[in-house]
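In this view, the complex is presented without one of its protein chains, the others remaining in place.
Right, subunit A next:
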Amino acid sequence: MTLYFTKDHEWLRVEGETATVGITKHAAEELGELVFVETRDSGTVVKAGDSVAVVESVKAASDIYAPVDGEVLDNNPQLSDDPARVSSDPEGEGWIIKFRLSNPEQLAALMDADAYAAFIA
């Protein structure tokens, strides 16, 4: 299992060819309490940079982008009833979407935890 981070303040936990994606604690703090989360359907094939989810606070909607190419496998079913889970535990219970990676070599361009910590410092 390896953890990656993006400049869009998302994290990816990669296990085999599956990546679980969510927003970082830093992003969750910036957005404030979320009131709605919507994701693309399972089976959707996406390219890195495509919008795959929308998270909404009281004030604004923010897109979640696919960090790498892949196919949507699943989304977090808890979030439709309890979107605030993303705010309270963004890097755990508040995960948003799972992908099957189609170009795992793209992971090399992402940041590790130390690089991300430096990025937001």
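Here, a residue touches a chain if its C-beta (ideal position, glycine included) is under 8 Å from a C-beta of that chain, and two chains touch if they have at least 3 such contacts; residues count from 1.
The criterion applied here is as follows: contacts and distances are computed from a predicted model.
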item: Chain left out of the displayed complex - its UniProt protein name, from "aminomethyltransferase", "Cytochrome C Planctomycete-type domain-containing protein", "Heme exporter protein C" or "ABC transporter ATP-binding protein"; value: "aminomethyltransferase"
item: Candidates A:8, A:38 or A:74 - the one touching the absent chain; value: A:38
item: Residue among A:2, A:80 or A:103 touching the omitted chain; value: A:80
item: Interface with the undisplayed chain - residues on subunit A; value: 32-33, 35-36, 38, 54, 56-61, 80, 83
